[in-house]
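Removed from the display is one protein chain of the complex; every other protein chain stays in position.
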Amino acid sequence: MLAADLFSFVIRVRERAPLVHCLTNLVVTNFTANVLLAIGAAPAMVVAREEVAGFAPLANALSINLGTLDVPQTRAIRTAVDAASGAGKPWVLDPVAVGPLPFRTECALDLLDSKPAVIRGNASEIISLLGGAASGRGVDSTAATDAALDAAQILALRTQAVVAVTGATDYVTDGRRVISLANGSPLMTRVTGVGCALSATVAAFVGTASDRDEFWAATVAAIAYSTIAGEFAVRDAALPGSFAVAYLDRLASLDQKAFEKTLVQRDIVSG
Amino acid sequence: MLAADLFSFVIRVRERAPLVHCLTNLVVTNFTANVLLAIGAAPAMVVAREEVAGFAPLANALSINLGTLDVPQTRAIRTAVDAASGAGKPWVLDPVAVGPLPFRTECALDLLDSKPAVIRGNASEIISLLGGAASGRGVDSTAATDAALDAAQILALRTQAVVAVTGATDYVTDGRRVISLANGSPLMTRVTGVGCALSATVAAFVGTASDRDEFWAATVAAIAYSTIAGEFAVRDAALPGSFAVAYLDRLASLDQKAFEKTLVQRDIVSG
Partner (left out) sequence: MLAADLFSFVIRVRERAPLVHCLTNLVVTNFTANVLLAIGAAPAMVVAREEVAGFAPLANALSINLGTLDVPQTRAIRTAVDAASGAGKPWVLDPVAVGPLPFRTECALDLLDSKPAVIRGNASEIISLLGGAASGRGVDSTAATDAALDAAQILALRTQAVVAVTGATDYVTDGRRVISLANGSPLMTRVTGVGCALSATVAAFVGTASDRDEFWAATVAAIAYSTIAGEFAVRDAALPGSFAVAYLDRLASLDQKAFEKTLVQRDIVSG
């Protein structure tokens, strides 16, 4: 895809400040909100079942993350997804640690029927969503992303969602097309919530898109933008505490020229 | 008010380390605790209904924030407010996103009867507490603070609380007197929790005050101190990640001379 077309989504987010309704995990709530503010979006963590139905239609997109799922949250998530879907708002699923934990796996599988616009996970999680045997170790993937590429394509065809498998190399597919992205830094895995906040960033980008074709481009743009920001942040700070700070700064300031010069993408000819 | 009188509250907080009991939202819990520690106060996030009645009387003030309200928290908040009030401890209400969301709006209106010492909100929230039609967009105010000044004064007279409307310009009123404060930086809105933590800071300051007249001065002092710290932090760091770090540093170190030189306040002649 043209780098300029991808960056046009960054500009849209900065100009429109999409309101992103997040039901996410307890570990990353603060960081996710700060990432959304840094990119120019507006975070809203409305969590109670009593409120999500009324709030989801007011937002531009909904971001669902299963990282610290419990019973009350499954109910709030179901209510929020139904309300967002009913109002025609796109929603993003981050199936954290799905696979070895049956409670959240069932919740995730159940949610697949509600037509997420995007599913973003690591290789283990994407394979597990297809019923595969890739067992993760908590939140870490034990599989490389390319091992999940087939699963991602099947999952995309089956759910009609754009599917992103992120890791050292990131893959984004709508079932037919596949793009790989090779930006980022290993230090992004040494700060908690970078992946979870990326899902919320995808929701922000998708919240400025109007159809499935744009969801695809918006997802590629969100991942490219975030990983390139990470790559610049590593130049500022090589240790995890200061890297997290630099990452937020870069997310707030990365410009089009630096983005275009740094982007590493490749079209994959599907097998 | 005399800048030196306002700064005397900063000194009190640093010397007495008031214990501030916070029932706040999931997004800002950590940042709020770090802000309180930075100014020299002692945060205590005791949240269970089973514990708040015993704990609230031990604290110097209670800070209530409705940002991620759910049913169990409404019960814990009610119990904590009753216990603090019963023990003669001041409490502060931050009615986050009240207005478009009926569940929290009802909770906030119900709490108004329990005589908060201070109510701090943005313009939309303060207007909504009076039953007005200013609809916010999640946590963001869509109204300018001056549009809420009349509502703030009426609310203060009706509840006997000091009411603070914060935004680009901040207003503090006890119903009769109004002071405007014009310090701060737009970057304070690009870090999640700056406003929520400000409410907890108000509680810390009010926790060193002994009567309604002092609540008024303590609220002005807390807002002036925080916004001036923000103004200095922007000189240290112009992007949101590093700004948040610099803000905590400035809250911990801002001295009287810098405070007095930077303070921009004005008495408003009420209409």
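By letter and in written order, the chains are A and B; residue numbering begins at 1 in each of them.
By definition in this document, a contact is a pair of C-beta atoms (placed from the backbone, for glycine too) under 8 Å apart; a residue touches a chain by one contact, two chains touch by 3 or more.
Just so we're clear, the structure is a prediction, and the values are computed from it rather than from any experiment.
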Of B:Val10, B:Leu26 or B:Ala209, the residue in touch with the unshown chain: B:Leu26
Absent-chain interface as seen on subunit B, which is shown: 19, 26, 29-30, 33-34, 37-38, 42-51, 54-55, 58-59, 72, 244-249, 252-253
For subunit A, the residues touching the chain missing from this view: 25-31, 67-71, 97, 100-104, 137-140, 189-193, 239-242, 244-245
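Convention: only the chains that are shown with their structure count from here on.
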CA centroid of subunit A to CA centroid of subunit B, Å: 33
